[in-house]
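The next block holds one structure in the form of C-alpha cells; read it before the comments.
Left out: one protein chain. Kept in place: all the others.
After this line comes chain A, so read on.
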Amino acid sequence: MTRYLLRRLFLMAFVFLALSLLAFSLSYLFPGDIVQNLSGLRQIDDSQRQQLISYYQLDHNILQQYLAFLTRIAHGDWGQSFASQQPLLQEIQLLLPATLELASYALLLSFVIGIPLGIVAAFKPDSFVGKSISAIAMVGYSLPIFWWGLLLIMFFSLALGLLPSAGRIGVLYEIPHSSGFMLYDILLADIDYRSEALYNALQHLLLPTIVLATFPTTVMISFVRDAMLNVWEQNYIKTARAKGLNRGQVLYRHGLRNALLPVIRQIGLQFSTLITLAMLTEVIFSWPGIGRWLIDSIYQRNYPAIQAGLLVISTMVITINMLTEILHAFFNPLARRG
C-alpha cells in the first residue's frame, strides 16, 4: 500500500506541476498587458509599474518568474479581479462553499437514488420495472441540463408558483456569513426566524439539486446495474447459489460488496462532470457559486479571475480524483498492482 501511495503521490506531483505551468503561462498567453494580467490592477501608473515589475520579477528570466508565481500562489497572493478590484482568493473563498454545497447534495442524491434503482434494475433486468428504470436512465442521460432546468422552473416556479426560481435563499432573510455553507450557517445563526429561513433555503435548494443530480444519477443507475449484472455472472455467485443461499442473501453478501467497489472510483470520475454541470446549473438558477462567477469572468475577459478559477477547480477535481483512487485501492487490493 505504501508503494502504491508513493506512486500515486508522485503522479499527482507531476499533474500539479503541469497545471501550475499552464496557469502560469496563461498570464502571458492572454491578450493585453502582462503586468495587468498578473496583478489584476486596471490602472497602473509608471512608478507603480516599476514596483510591480520587480515584484513579479518580470526583469528576471522565465524560470525565476515561474518560481515567484509559485511562491505568490502559496502565500495566497492571487492578484485582483479586473471586474471588482478585490483580491481573488477572498472572492473565491466566498463563492466556493456555495458550489460545494450544491454539488455535494446533488452527489448525495445521486447515490441515494441511483444505487438502489441500479440494484433493482439489475435484480430483474427483463421485467417491466427493470426495463423502465433503464429507459428512464437513458432519457435522463440525454437530457440537456439547461433545458431540463428551465422546464422545471417554468413548471414549478412560473406555472405553479411553488418554488423560487433563483438564488440560495429569499433575499429578505438575512443570514450572518460564517462558513458559507447556507444550511450550516442558518443552524449556527442567532436569529429568531431560523426554521423559516431553513425551510426557505431548502425550497431554493430543491430544483437546482434535482437538476444537477439528474446526470450523475443516471450514470450511477447504469453503472450499478452493469456492475451487478457482471458480478452476477461470476463463478463465485454460482457457487454460493449452488450452496443453497437464496437470491437475497447472495445479492447482499457477495453481489453488492463486489459490485459497489467500482462505484467508489466512479465518484472521482463523476466529480469533474459534476463541477462542469454545476456551472450550468448555477447560471440557470442564479446560484452565486464559483461556476457562475467563472462564466461571468469569461464574458468579462477577466483574465486574472479565469486563471484563479482554473487553478482552484482543477486542483479540486484532481484532489478528489486521487482521494477516491486511493480509497478504492484501500478497499480493493487488486487495484494496488499495475
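The working rule: a contact is a pair of C-beta atoms (placed from the backbone, for glycine too) under 8 Å apart; a residue touches a chain by one contact, two chains touch by 3 or more; residues count from 1.
Everything that follows uses one rule, which is that contacts and distances are computed from a predicted model.
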Name per UniProt, for the chain absent here [options: "Phenylacetate-CoA ligase", "Cationic peptide transport system substrate-binding protein", "PTS mannnose transporter subunit IID" or "Anti-sigma factor antagonist"]: "Cationic peptide transport system substrate-binding protein"
From A:20, A:48, A:203 or A:276, residue that would touch the chain that is not displayed: A:203
Hidden partner chain, touching residue among A:157, A:272 or A:319: A:157
Sole contact to the chain not displayed, among A:66, A:173 or A:330: A:173
Among A:40, A:97 or A:140, the residue in touch with the chain that has been omitted: A:140
Sole residue of A:148, A:181 or A:330 that reaches the chain not shown, by the stated touch rule: A:148
Touch residues of chain A, complete complex, unshown partner: 84, 86, 109, 113-114, 117, 136, 139-140, 143, 148, 151-153, 155, 157-158, 161-167, 170-174, 192-193, 195-196, 199, 203, 206, 210, 213-214, 217-218, 286, 288, 296, 299-301
